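Complex shown without one protein chain; remaining protein chains in place.
Just so it is clear, A and B label the chains in written order, and each chain counts residues from 1 on its own.
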Amino acid sequence: MEKVLKVLIYAFLILLLVICILPFYLVIVNSTYSSIDIVTRIKFVPGDRFLENYGKLQELTNIWRGFANSLLIAVPYVLLTGYFGAFAGYGFAKYRFKGRGFFFCIVLASMMLPSQLSIIGFYKLNLKLGLLNTYWPFIIPGIANASAVFFLKGMIEQTVPTSLIEAARMEGYSELGIFNRIVLPCVMPGVATMCIFNFVSCWNNYLAPLIVLSDAKKFTMPILISTIRGIFLANYGAMYVAIAISVVPVIVVYLFLSKYIINGLTIGAVK
Amino acid sequence: MKKGIKAVLVIAFMLALTSGFLFAQSASESKDSSSQDVVTLEVWARGDEIKQWVPGFEAANPGIKVNVTVIPDQEMTPKLITVLGSGKGVPDLFMQEASYITYLVEAGCFADLNKAPYHINDYKDNIWDAILKVGTDSTGVVRALTWQANPGAIIYRRDIAKEFLGTDDPAEVASLLDTDEKMLEVARKMKEKGVSFVSCFKDLYDSKVASRTNPWVVDGKLVIDEQLIDFMDMAKEIIANGYDLGVDQWASEWIAAVESDSLFCYILPPWGYQYVVKPAADKTIGKWAITTPSTSYISGGSYLGIYENTPHKEEAWKFFEYVMLNDDALYEYAKNSGDFVVLKSVCEKLAQSEGEEVLGGQNPNGMFIEAMNHEFRSLNTAYDSQLNDAFVSAIKAYAAGIDKDAAIEQFKNDVKTAFPDLIVE
Partner (left out) sequence: MSKKGLASKTNNWGYFFIAPFIIVFIVFGLYPMVYTFQLSFQKWNGFGAVQNVGFENFKRIIADSTFPLTVKNTLKIWLCDFIPQLGFALLLSMIFTFYRIKGMKVFRAVYYLPNLITAASIGLLFNILMNGDKSTVNQLLSMLGVKSAPIAFFKSQSMTQAVVSYILWWMWFGYTTVIVMAGITSIEPDLYEAAQIDGCNRWQTFVRITLPLIRPTIIYITITSVIGGMQIFDVPANVTNMQGDPQKAILTSSMYVYQHGFKNNSFGYASALSVVLFVIIAALSYLAFKTMKGKEDR
C-alpha cells in the first residue's frame, strides 16, 4: 500500500515536472524549424533552421540590444537595492530614533501598494521630471526596495553585534564608515541574495517600461518580446527564436543560482 | 565568509557583464558620430520594407544616413504621443497604417508637405488622387503619403477556379463573383469539397468598409453604414460554415494556406500579393492569378509623414522624395516586390513590363490602373482603427451566437466608452 502510494506520488511529481518544462522544450525545438513546418506537424527533435530564423529576427530587431538594455537597468537597480537595503536596514536595526516604528510601518506598507494602479501618475511624474525615455525611473526605485530593507534589517540584528559597532565608534570610525567597513561586509551574503532575487523581478518588469520608453533602441527584453508579434506577424520561427533567447539565459543562470533565489523568496513569508 | 566571497564574485561578474555591454554600445555609437557632418535621419516604420530604399538613398546622398526603427501599428501611436508630449526623441519621419493615419494627420504633428522646403505639389498630377486624399487633413493640406497604391483585388488559385467556376480567366472570375450571393453560393460548393473560399472574413470586411457610403463619423456623430450591418449576416455565414480558414489574418496558418490546396482566394490589395502570396508560393508558382472586383475600392497602405519640427527638413524631404516620388527607385521596388505604386507614370511603365511568374505570366497592373481611375469617396476619420476593431469584434460576437441587435448595441457601447465626445444614437 505504502509502495503504491509512493509510486503514485512520484508519477504525480514527474507529471508536474513535465508540465513545467515541456513548453520551454517546445520553444527550443520550434525555434529550429521554418514557420510552415511548425504548423504542419509537431516535432520533438530539433531541426536545422535555427540560423535562418535567427537571421530573420536580427534583420528586423536587435534582440541582444534588448538583452543589454535589460542588464543596464537590472544591474544598477540590484546594486542600489543591495546597498541601500542594508543602509536603511542598518538604520532601523541599530539606531533608536523617534518615529522609528512609524517609519518601519511605511516600509512594510510600501510592499502592499498596488503599484500598477499608479502608472498614469508615474507617467506624468516622469514627463514632468524629463525622465521619459530614460532608465532612471526604473533604476532609482532600487533605493526604496522594501523587501531588501526588511530582510537585511533582520540579518543585521542577528549577525552584527552592537558591541562591535561601539568598538568601532571608540576607534574613531564615522557612522558612515562603520556601515561601509564593518556592517556591510558582515551581511554581504544577504546583500547578494537580495541582489539576485530582485534581479529577476526587475528583469521581468513590463508595464512601466512599456509606458516610459518610446525609443525602440532602448526597449528592454520584455517590451521587445511583446512587439515581436506585431513586427513578425506570421514568422513563427523567428518568434520562437526570440522567445528562446529571452528564456534560455534565465534558465542557465537559474541552474547556478537557484538556491539564492529560493532563499530570497521565503523571506517575505516568514515573519 | 565563503558565502561572502561567492556573493562578491557574482556581483563582480554582473558588473563586468554590464560594463562590457556599455562599452560595446558606446563604442558603436561613437563610430556613428565620428564624422561630424553626417546627418542621421530617424525613421519609425511599421515594417522593414522601407529599408529597401536605404542603401540606394545613402549611396546617392553621401552625408545623410537613415536609421529605420520598426514599431508595430498598435504601439506606434502611444509611442508617438509619448515623444510628442515631451518633445524629445521624436523621429524625423514616421509611418502609420491607413486606418490610424488620419488621427496623426489631424493632430498636426506632420509637416505641411507643400511648405518649403517641401514641394509635393510639383508631383500632384502624377499621384493617384485617392491616395493623396488619405494623407490630406480636413483643411486640404497634404501631410502624409504612401509609396503604394492599393486597389482591392482578388488573388485566387487558377486550378480551383477552373474546377468550381469552369474558368480561370480574370474577367470572367470577377463577373462570377460580383455579388455577395454569388460568392456565398460558390463558397458553399467549395466547402462540400473541403476547400475554403476566402482566407479570412476580415478580407471581405475590409472591402466592405472601403466601399461603403458613409465614413464612421459625420459631424461628430457615429454612423454605422447599412452595408456593414448587412455584412454582419454574410460574415456570420462565412464563419459559422467554415468558408474561411478560421484564423486571423497574418496568423501562420493563414500564410501557410498559400501552399495548401484547400484555399481558393485572398481578397486583398496588391500588398496581399506582395507580402503573402508571392513570398510563400513555391510549389504553387504559376497557379495564382489576380482579378479586380466589380466594385473598386482602396484599402490599407503604409503612410509616411515628416515631423513638423524636425531639425533636418531638407534631408527628410530628400528621403521622402526618394522613397515616394523617384521614378527609377519606385520602378525598381515594384518590379522586385510585385507591389503597385503611387506614381501614375511608374504604373504605366509597370503595365508594359513582363508578367509575374507566380501568376503564370499574368501582369495585373493594367487592371489596377483601371481600378485606380475610379472616383473614390474619402472615408477616413481619426477614429477608424478603433471603430473597425470594435466592429469586427461585434461581428465575431454575432457569429458566436448573440443577437444581431445586441451585437450592434455592444458596438455602440464600446464606442461610447472609448470616445465619450462622439454622439451615439
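Definition applied: a contact is a pair of C-beta atoms (placed from the backbone, for glycine too) under 8 Å apart; a residue touches a chain by one contact, two chains touch by 3 or more.
Fair warning: this is a prediction, and the values are worked out from it, not measured in the lab.
Enquirer: Kindly state which of the options B:Glu253, B:Glu315 or B:Glu356 is in contact with the chain not pictured.
Expert: From the options B:Glu253, B:Glu315 or B:Glu356, the contact with the absent chain belongs to B:Glu253.
Enquirer: Can you name the residues of chain B that touch the chain not displayed here?
Expert: Chain B touches the chain not shown through residues 74, 77-78, 81-82, 84-85, 246-247, 251-253, 256, 386, 389, 393, 396-397, 400, 413-414, 417-420.
Enquirer: By the contact definition given up top, give the residues of chain A that touch the hidden chain.
Expert: 6, 9-10, 13, 16-17, 19-21, 23-24, 26-27, 30, 38-42, 84, 87-88, 90-92, 94-97, 100, 103, 106-107, 110, 112-125, 137, 140-141, 143-144, 149, 157, 162, 166, 169, 175, 179, 200, 203-204, 206-207, 211, 221-223, 225-226, 228-229, 236, 239-240, 243, 246-247, 250-251, 254, 258, 261-262, 265-266, 268-271
By our rule, only the chains that are shown with their structure count from here on.
Enquirer: Calculate how many whole Å lie between the centre of chain A and the centre of chain B, each centre taken as the average of the chain's C-alpha atoms.
Expert: That pair's centroid distance is 38 Å.
Enquirer: Going by the contact rule set out above, which residues of chain A touch chain B in the complex?
Expert: 35-36, 38-40, 59-61, 65, 68, 71-72, 75-76, 78-79, 82, 127, 130, 132-133, 185, 188-189, 191-193, 195-196, 199, 211-212, 214-217, 227, 229-231, 233-236, 257
Enquirer: Can you tell me which positions in chain B touch chain A when the two form their complex?
Expert: On the chain B side, the touching residues are 3-4, 6-8, 10-11, 14-15, 17-18, 21-22, 24-25, 44, 47-48, 69-75, 78-80, 82-83, 85-86, 88-89, 250-256, 259, 280.
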